[in-house]
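Scroll down for the structure; my scribbles are underneath it.
Here the complex is missing a single protein chain, while all its other protein chains stay put.
Residue numbering begins at 1 within each chain, and the chains themselves are lettered A, B and C in the order written.
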Amino acid sequence: MQIGLVGLGKMGGNMRERLRNAGHEVVGYDTNPELSDVKNLVELADQLAAPRAVWVMVPAGGPTQRVIDQLASVLKPGDIVIDGGNSRWTDDEKHAEELGKRGIGFVDAGVSGGVWGLEHGYALMVGGAEEHVERLKPVFDALKPEGPYGYVHAGKVGAGHFSKMVHNGIEYAMMQAYAEGWELLEKVDSVDNVREVFRSWQQGTVIRSWLLDLAVNALDEDQHLDKLRGYAEDSGEGRWTVEAAIDNAVPLPAITASLFARFASRQDDSPQMKMIAALRNQFGGHAVEAAKK
Amino acid sequence: MQIGLVGLGKMGGNMRERLRNAGHEVVGYDTNPELSDVKNLVELADQLAAPRAVWVMVPAGGPTQRVIDQLASVLKPGDIVIDGGNSRWTDDEKHAEELGKRGIGFVDAGVSGGVWGLEHGYALMVGGAEEHVERLKPVFDALKPEGPYGYVHAGKVGAGHFSKMVHNGIEYAMMQAYAEGWELLEKVDSVDNVREVFRSWQQGTVIRSWLLDLAVNALDEDQHLDKLRGYAEDSGEGRWTVEAAIDNAVPLPAITASLFARFASRQDDSPQMKMIAALRNQFGGHAVEAAKK
Amino acid sequence: MQIGLVGLGKMGGNMRERLRNAGHEVVGYDTNPELSDVKNLVELADQLAAPRAVWVMVPAGGPTQRVIDQLASVLKPGDIVIDGGNSRWTDDEKHAEELGKRGIGFVDAGVSGGVWGLEHGYALMVGGAEEHVERLKPVFDALKPEGPYGYVHAGKVGAGHFSKMVHNGIEYAMMQAYAEGWELLEKVDSVDNVREVFRSWQQGTVIRSWLLDLAVNALDEDQHLDKLRGYAEDSGEGRWTVEAAIDNAVPLPAITASLFARFASRQDDSPQMKMIAALRNQFGGHAVEAAKK
Partner (left out) sequence: MQIGLVGLGKMGGNMRERLRNAGHEVVGYDTNPELSDVKNLVELADQLAAPRAVWVMVPAGGPTQRVIDQLASVLKPGDIVIDGGNSRWTDDEKHAEELGKRGIGFVDAGVSGGVWGLEHGYALMVGGAEEHVERLKPVFDALKPEGPYGYVHAGKVGAGHFSKMVHNGIEYAMMQAYAEGWELLEKVDSVDNVREVFRSWQQGTVIRSWLLDLAVNALDEDQHLDKLRGYAEDSGEGRWTVEAAIDNAVPLPAITASLFARFASRQDDSPQMKMIAALRNQFGGHAVEAAKK
């Protein structure tokens, strides 16, 4: 089928390629003219036969909002916009309402797969009305991995991004689990070769997983991770997961601990631990260390 | 090769079968005469040609200690004892020393695989001297899963159980990760079918794993887990992991949160939350609820 | 000085009394005519000489918004509205802007003191412009405790509620600290009388505090808190504290753990622990318990 694709960066560009490999006709637009198939969104709409489907794959927040605003004015009743970016699920209902006023459908798609997606397919979690989702099925089929899994129509508008967000929250805690175990193994004398312990876990254990495979890859490149700084960004979904948990009074101790570990990893010195040091000094006369210059 | 096997319960019995299927000659002993191949450990030792190897597969702590004490008196210099139970790594050095005084070798083996091991093999994490481990290689090869992984000589005596213990600590936090995500998804209205979201994650996602597959199995049996109580035992390794972390000043926030969640799951009412309720009542006049009868 | 006071519930009623005891002229309004000094907000405004000051003491969110909307239409340029309720700091800027358009000043006041405030005074954390705060000084002086502390002009609009919110976050973790310690002491055999241990801590220790005094009061009423259920509400500020921390990438492990403990205390059964139980059953054949009816 025909599909418009807005945003041809690392993710969007690979998705265009995977869609074309599957025989779909993709009209791509990007602000970078070297990547773009068309000059602007008006031209993109012109090149697609109605009813159109336009997949938006740009950064969450302002950029996605701007593209959706523009699409609202160039698309027609009966068309569908898919937001495949990392938008917060709370934006989805807003977008669905804005577009719905003009008769334009809206579907949100949480997309997992990163740099591996072009080759192996992208896991898709989709939210929206049955009729919209049904019409996009050929696109989802082309993007998803081969095999029985990797795609779900999770529920109403917002359910796709919500499911993807929770996926990332789980991912945070799984990564933290391996990371904590790795640090502890590296710390003790009796274990000679932590990398080989990790490698062995890839079969027959309860904790075998794709992330474990990646951990082994990483240790093969740098056995003790000496070249890296223990510094980790967080991408939004982890924060939103905790916020959603708070809204719903759900305790998420492991996921939240994982998020906080990332926050702490980015601090050169910890203000709160300065206060701990100061208090220890006040009541016990415990020595303090001077601030790092 | 020939091997003695002490303890023929669920795990030991299956291991005897897997070893025999691989062509090894197993002499098994169990206190239950219906399971046992011999009357006692003396007979077990008699039926094995020197140098002997005897695998101990009984509950950690007292039972393992008693078997090792008895083996110390019936085995001869040059023989090897393998402790394949869930012993704490700190016991291993003690056992190695006790047996070493009599010239008997000691190897510790952390074993993962549970009810799936007979068919798919047991992941093995082994600690001990190179010469002892080398001699037992045919046994390890028969027990481990087919394929390149599932076995590691992790280091000195104790390293096998230590690695297995950390494996279990990681397992706790991974289970907690999926569990937290599942509860949050079940709580929100927009997601219609959490089971199908979990199922879809089995391909193309960052969080695909064997535990995820098991979660899908569980949800196929009982979609909202309505039949279960949220009650979870802990088996020792999780506690030991946190204790080892404390000994080594390694922060383990996610693994520890997972352990504490299990402790809390077993309380009918939470004493600490009684104190929170009492304090809120004291300073704010907030209503309290009467204790459950 | 003259002051209007909207909301004469438990808190507002006591504050009216404390202000009158200090010689101020308070015109109170409440939707309950038995508590109210005037029929409506128009009459309240009429009875105050310009420039007026009106203190709003109603529940956060909708009720506060509605009162502020009404005051916006009955007050005049030069008047000041004070929001002394438990509003989220993010509401303050909005209220300041709405009122500012009509020349009406806005000050936010975080108020601590609960049922003890009438007698001992209310701790006040105030945010707003220097000129507004200065004009209200006599009111703050009457409400605050005697002595050098208990009042701060914390910063710009919003700073009062933000400071109060953090106060409550700290409160959550302090309560949790005592509660955890109490549960552990109650659990061990060697300690005969936990209540007397708590009582003894009231002098000479590092952890003496007003909350500790309250804990002793509570234990004097019910030595083992047998009469209470371990059930604790949370009032909003704890959640907002964690959300503010997430917005600012500040790790708050102890405060967040305290919030999550309250969430968990309100669950009859834990959905996430059902998943843990289900997974244990899947891989290890561990027994599960049936759901409580």
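Observations
Following the convention adopted for this analysis, a contact is a pair of C-beta atoms (placed from the backbone, for glycine too) under 8 Å apart; a residue touches a chain by one contact, two chains touch by 3 or more.
Being a predicted model, the structure only gives us computed values, none of them experimental.
Considering the full assembly, C:G181 is the residue among C:G7, C:G84, C:G105 or C:G181 that touches the omitted chain. Taking the complete complex into account, C:K156 is the one of C:K10, C:K94, C:K156 or C:R229 that touches the chain left out.
In the full complex, chain B makes contact with the omitted chain through residues 206, 234, 239, 242-243, 246, 249-253, 256-257, 259-261, 263-264, 266, 272, 283. Where chain A meets the omitted chain, the residues involved are 10, 114-116, 175-176, 178-180, 182-183, 186-187, 211, 214-215, 217-219, 222, 225-233, 253, 257, 261-262, 264-265, 269-286, 288-292.
Although one chain is not drawn, its touching partners on chain C can still be listed: residues 89, 112-114, 117, 120-125, 127, 144-145, 147-159, 162-163, 166-174, 176-178, 180-181, 183-185, 187-193, 196-197, 199-212, 241, 244-245, 248, 250-255, 257-258, 260-261.
Heads up, the rule we're going with is that only the chains that are shown with their structure count from here on.
Under the stated contact rule, the graph of chain-to-chain touches is complete, every pair of chains being in contact. Of all residue numbers used where chain A meets chain B, over half belong to both copies. The two sides are thus made of the same residues. Distance between Cα centroids is largest for the pairing of chain C with B.
To fit its Cα atoms onto chain C, chain A must turn through 180 degrees, a value rounded to the nearest 5. Inter-chain centre distance (chain B to chain C, centres taken as mean C-alpha positions): 47 Å. Separation between the centroids of chain A and chain C, computed from CA atoms only, is 37 Å.
Within chain B, the positions touching two or more other chains are listed as 114, 176, 178, 180, 183, 187, 211, 253, 257, 261.
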